[in-house]
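Below is one structure; the comments refer to it alone.
What you see is the complex with one protein chain gone and the rest in place.
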Amino acid sequence: MSDILLSGRGVTKSFRGLTAIRDVDFDIPAGAIFGLIGPNGAGKSTLFNLITGYYALTGGEIRFKGEDISGLPTYRRNRAGIARAFQISKPFPALTVRENVRVGAMFGRPGAREAEDVVDQALAIAGLEELADRTAEGLTVGSLRKLEVARAFATRPSLLLADEPCAGLNPTETEEMVGCLRKVRELGTTVWLVEHDMKAVTSVCDRIVVIDAGQKIAEGTPQQVVANPKVIAAYLGEPLEDEAG
Amino acid sequence: MTLFLQTTLNGLVLGGIYSLAAVGFSLVFGVLGIVNLTHGIFVVAGAYGALVLFTKLGIDPLLGIVPIGLALFAVGYVYQRTIIQWAVSRASLVASLVVTFGVAMMARNGLQLVFGPDVHTITPSYSFLSIPLGPLRIDVVRIVALGASLVLLTVLALVLARTHFGRAIRATAQQPLAAELCGLNVKNLHGLTFGLGAAMAGAAGAIIGIVQPFTAASEVAWTLNAFIVVVLGGIGSPAGALVGGLLLGLINAYTAQYVGPSLTQAAMFLVLVLMLLVRPSGLLGNAFGESR
Partner (left out) sequence: MNRALVLLAAIAVVVAAVLLPLWIGPFYTRVIQLFFFSAGLAIAWNLLGGFAGYWSFGHTVFIGMGAFTAAHIVTRLGPFGDGPLSMVLPILLSGLLCGLFAAIIAYPILRLRGIYFAIAMLGVSQVVGELINNLSWFQGGVGVFLQTPLPAGTAPEDFFYYVFGALLLASILIAIAVRKSRFGYALLSIREDEDTAMMLGVATERYKIMAFVLSAVLVGTLGAVYGYSVGYFTTYTVFRLDFSLNMIVFCLIGGIGTLAGPVIGTAIMLFITQVLLSRFLDIHLLITGAIVVAIILLMPGGIIGALRSWSRPRVRGGTVATETGS
């Protein structure tokens, strides 16, 4: 496998004694589209929140490009190259689509001069050029999701954490979003994708990590994962020890 | 030692009144999420109402609580269902802050036009009596005021905890949408809650009238006091208001006695700022959870 971009060892998070993530290890190679799946409440969003620094780790460590980033504040992690597109779209409602993306492009890295080029590129990848001058308030769900990805991409990350970018989209929009993620990867950004739409996940991901009740239960290619009895059990709803998440 | 006890006693009495004056603000903040800057107006309006009833009709302020409470309940209900509801639905919760501020300015000006800028007090027959309590002395009006405050706070707490209406209010505060889906008329409940808050403020005003001098301009102070009480005690519950109010009363009394009477405001706000920084949800937290 190629260089490891992001790795976690023994990643653990408890909330007031409730363990949401327990001892999870992962290695995300540079240049991949990785998947993260698991039943509702398995801890997927929590894991992403730990990686972006929105929550502090209870135990373990997270390394990015070989450096331990566990202690860095969120904005520093972004500057180091981790971006996130939210499951629940969080646009800046009063700003235009272009301004939203511009905020992503402007901060953190030297060479803010080319920011405008990056903005155009991000808008193009997401297919948002025509909506660029509208305010984000009042966009459709599909456009908001694209905006999330465009804005995150505009920070020129080496890793994009995409949290259910296809949730609630119709098949055409889902296809557009999958294409958009592929383009992001072609431009050199590794993608880690949380997704419920199994068709989207299996069609786009190289490898998939499966977590359930806060623990990693499987990892492998889409075919391996889909055939894994543990995964099937988790999805069919075997009695769970722990409803944390 | 006597001085300390006397100061403590004064502070607790004052604190009881602060609690009552703040509980309506706290309820509205907790249930509707609105910081009602008109709150002080309700308090002062209650005081003026008691003044009019007392001087024109000879009705004792404590009896006057009933008509004043009813009148302010009606005013509060209509006010919430119209202006505040419009502001929230057309703009935002922050807009409601500014709207209530604008209404407060108008009302203060209106009260000044009607009653003049002079300081008023209400002096029922028992105004100048005081009772010895061991080495301490306490004015009868203050005991009466404290007693009335505690009774009203208890009644409110029981209403919230035990009645169907109280449960409906609490449900609405926690999950407005879910409450609506369960068949509760949330708009109406918000109006009623606001009316209840206004009525409590008016009742507090009537009591304050017999204890302290007041003018239309005092409304600012009563609004701020209510905010401080809520920050100290916690949002939304009579118990929080009581804890916050008593603390504020003690801070006020100790500062006046031991630091200097002109520094009470500074002390109150210093505690407010520190409290916000250390524990912004108040000592007892938000009665309705972290939903806001």
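Residue numbering begins at 1 within each chain, and the chains themselves are lettered A and B in the order written.
Heads up, the rule we're going with is that contacts are C-beta pairs under 8 Å (C-beta built on N, C-alpha and C of every residue); 3 or more make two chains touch, one makes a residue touch a chain.
The structure presented is a predicted model; accordingly, all values stated were derived computationally and were not measured.
Here one chain is not drawn; of A:14, A:52 or A:228, the residue touching it is A:52.
Note that of B:95, B:140 or B:250, the residue touching the chain absent from this view is B:95.
Contact with the undisplayed chain is limited, among A:83, A:166 or A:211, to A:83.
Of A:91, A:165 or A:222, it is A:91 that touches the chain left out of the display. Mapped onto subunit B, the footprint of the missing chain covers residues 35, 83, 86-87, 90-92, 94-95, 97-99, 101-110, 112-113, 220, 224, 227, 231, 260, 262-263, 265-266, 269-270, 272-273, 276-277, 280. Touch with the hidden chain on the side of subunit A covers residues 52, 54, 73-75, 78-79, 83-84, 86, 88-95, 99, 102-104, 106-109, 112, 131, 134-135, 137-141, 143-144, 151-152, 155, 168.
As a convention for this text, only the chains that are shown with their structure count from here on.
Mean C-alpha positions place subunit A and subunit B at a centre distance of 48 Å.
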